[in-house]
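Before I ask anything, let me first share the structure, which is written out below as structure tokens.
One chain of protein is taken out of this complex; the other chains stay put.
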Amino acid sequence: MKKFISLIIILLLSLSLAACDTAGQTEKTEQPMTSEQGLKKTAREERVLRMDGDNLGYPSVFTSSPKGRGYLLVSFTFDTLVWKDETGVIPLIAKDWSISDDNKTYTFNLNENIKFTDGTPLTAEDVKFSFDYLKEHPYQWVSVAPVEQVTAVDEKTVQIVLNEVYVPFVTDIAGNVPIMPKHIWENVTEPEKFNTKEAIVGSGPLILESYDKESGVYIYNANKDYFMGEVQIDKLIMSSVKNTKEALVADEIDMASNVKYGEAMKLKEENSKYKVIEGPGLWVGRLYFNFGIEELNIKEVRQAMYYAINRDELVQKALKGAAEVGNPGHIHPTSEWYSSDIKNYDYDTETAIELLTSVGITDTNENGIVEYNGKDLSYEFIVPEEQVPLAELITKYLGDIGIKLEVKAMDQNTIASLIKEGKFTLAFNGHGSFGGDPVLLKGFVSEETAASTPQVTTQGGQNWHNEEFNTIFNQQIVELDREKRYELVGKLQNIISDELPTLTLYYKKSISAYNPEVFDGWFFTKDGVSLAVPTIHNKLIFVRGQWNK
Amino acid sequence: MIIKNLSRTKRICSFIIFIYIVIAIISNFIMPFSIDDFSSEILQTPSFKHILGTDEMGHDLFSLLLNGFKISILISIISGILSTTIGVILSFVSCYYKGIIDNTICHIANLLIIIPEIIIIMFFAIFASPTMINTILAIVFFSWTKVFKMARSKLMGYMDKNKVKYTFLIKGNIFDIFKKLYYDLYPVVITSFILQCNKAVMYETTLSFFGIGDPLSKTWGKLIKSAMNYENLFYDNVIFWYLFPPVICVFIYILSLSLLIFDEK
Partner (left out) sequence: MKLRVLVKYFIYIFLILLISFVLPRIIPGSPLSYNHNDTYILNQSLPEDTFNAFEEYYAPNEPFFNQFYKYLYNLSRFDFGYSFYYKLPVSNLIFGRLPWTLLLSFTSIVISSFVGISWAIKTSLLNKSSNFKIGMMIAIQSMPTFLVAILIQGVIAYKLKLLPAWGAYKPGTVFFTHTFYLDVLLHLILPLLTLILCEIPGIYILTYNSSQKIKKENYVIMARYLNIEDKQINQQFIFKNIIPEILGKLNIQLIYAITGSLFVEAIFSYPGIGQLLKSAASSRDYPLIQGILILTCFYGLIVNFIFEIVLKNNTEKY
């Protein structure tokens, strides 16, 4: 009997080893091993920082996810001309810059000793090349449309000329165009498929060691020659973690950036070992309308829906308090561009029903659903899987005024694509990139404009159209006087609050928890990293943080 | 009179099932709150007003649980009836026509035993639009095999009996055979019906938990899923009134049904 048991155990072990062998091999082929890094074992223990993350694709410029977080992964290996920290814009590749009197020409002086991780120095030619390359191959995160011409004056000086005055140029374009090595990328014709080891040669603080595309584990090594100073960690492991808070407490990760608000609050309460920090809410949850549906083009219908939704209760119940109530003017109330001169929609079912009646939408056949021209106002409502409670609330609210919703839950990426392509009737989703310059209102402009925003913020299909809005938007984008611009932006918010091209439901609070005994110094970036990405993943932490273990 | 023939365990089980069905029927009247009423304060601990406390949205958990009785048992019974019917009809067809038809049905049944039922049910339910009816259809279409096997082996035994031969002799059709054998098949039908009810509730819970089916219906599986999604479930004993009640309800229901049909000899 005992013999048999030991035999079984041996069998079990050998089986498990065999299985791991095969499992490991498939992953190993994807690892571009940096042999030097592996060999160079220093005396002290390797400083490995472990944090949670999502699977966001191969972290090269064109292959990563179009979401903000995808861009941030790219930013670990690719530097930009300027960057942001908790105080605002700071120099990065460019040590300083000057702006011409007509506000159209920017001259950047580059730092001297920057090298790409393959050893070639970064020059003005690479900067020029990167801008030109993005012009030729449109990049979903940042558009270089406002840039007319880039010239490399000498090896370390770049001059960028714009078509028109573009106020947010430094933060939104210079701070986001990844500088790619010309000698590698000049031969790349299909960047969307470029995912070799060469595609991740940049000048940033980290070097990708491996990426497991199935489980979404990223392993980065420190760039020992980083020009900003010594990188404070040796290795970064980012993996998709199932339960972030538990993983943090169980010491499986040192930084929980995806932690849920309630969890983080609980952690703060009961365990002082961990630090919990809150950042600005730069993620907006909104209800999208498809303007291809006739009755949704009627302003009163959208207003009635907004009246019918109890946003306070929504935030409290569906979001568990982890959000701030949405502002009808779309802009976040704490933003310096916020205007209080807007129309308000306090929860009021009576007014909502009156509004519907005023445009002839009533329940004539008494089936509990209101009709417009004899057609029931009954829609398919698509929501991300994790937002089913919110969908339940909204279904109830709109049900109260006679609009019937049929909820369909899908995964978030699918919803985002469907919205981007206009294939929906009513949809709920949200996005980051919602802070800083009011250029973020571009999503509501129905004509071509020079302004640049990430594609995640826009909606496809037939869009809302308002001539006045378009005009004012184009005025403010070239307005240099801050006072005057504020006034114009205020007008835009007023129009939005009256017309409601989208129903702004809430702004998600961002929160992160970490173990300061391992690595400390985390901070939230002013207006969000890059284009207002509301996460803590700012690459400067790798240089500025303190390793405490 | 049936009850008397049962052992003590089975009597208890049938009593429990009876209670379940009674609760399901009267659930609408004893529910303290409506299921789409989320006006209560969120995450309360159990009290007289909210026997099982409230969830993160302010639903009364006790009402949701009662509603789970209604929906889950309804699904269970409907799919039980339908799949038993399909199984029995197919077994009659198979025994009456014999030959190639019998062979084909048998092969399909064998195949469906080889393929794990739940996988093909999930496959069906994922492709179908997310409604309650489709969930039931998925369960019905792919879980009749056991009924079919049981009924067929029973029927095959009767095929040689005189009354059947006689019916064939006077050129009776399938309905005549059905009339003749209906009573003999009675115990098999009851057993398989209970078995199917059992399976249906198990499958429905699994599907709900995997997020397949109507996202807003409040079954036990959905309740378990939302409990599992609540981030602080493992603190302050929330688990006892949020996760455990639906789990226990599912468990006792399935257990009673299984014990009821378990052959003690």
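Letters A and B mark the chains in the order given here, with residues in each chain numbered from 1 onward.
The working rule: contacts are C-beta pairs under 8 Å (C-beta built on N, C-alpha and C of every residue); 3 or more make two chains touch, one makes a residue touch a chain.
Keep in mind that this is a model prediction, so the values were computed, not measured.
Asks: Of the listed residues A:219, A:315, A:390 or A:489, which contacts the missing chain in the full complex?
Replies: Of the listed residues, the one touching the omitted chain is A:219.
Asks: Of the residues listed, A:85, A:252, A:278 or A:400, which one is in contact with the missing chain?
Replies: A:252
Asks: Using the touch definition up top, pick the residue from A:356, A:418, A:492 or A:536 that touches the left-out chain.
Replies: The one listed residue touching the chain not shown is A:418.
Asks: Using the touch rule from the top, list residues of chain A that touch the missing partner.
Replies: The missing chain touches chain A at positions 4, 8, 11-12, 15-17, 19-24, 26-28, 48, 50, 57, 213-215, 217, 219, 235, 237, 239, 241-243, 246, 249-250, 252, 385, 410-411, 413-414, 417-418, 420-421, 423.
Asks: For chain B, enumerate the residues touching the unshown chain of the complex.
Replies: 9, 107-108, 110-111, 113-116, 118-120, 122-124, 126-131, 134, 198, 202, 205-206, 209-212, 224, 228, 233-234, 239, 243, 247, 250-251, 254-255, 257-259, 262, 264
In this text, only the chains that are shown with their structure count from here on.
Asks: Let me have the rounded angstrom distance from the C-alpha centre of chain A over to the C-alpha centre of chain B, please.
Replies: Roughly 45 Å, centre to centre.
Asks: Which residues of chain B touch chain A once you look at their complex with the stated criterion?
Replies: Contacts found on chain B: 36, 38, 42, 56-58, 130, 211, 215-216, 226, 229, 231-232, 235.
Asks: Enumerate the contact residues on chain A facing chain B in the complex.
Replies: Where chain A meets chain B, its residues are 243, 245, 260, 262-263, 266, 316-318, 320, 385-386, 388-389, 391-393, 395-396, 407-409.
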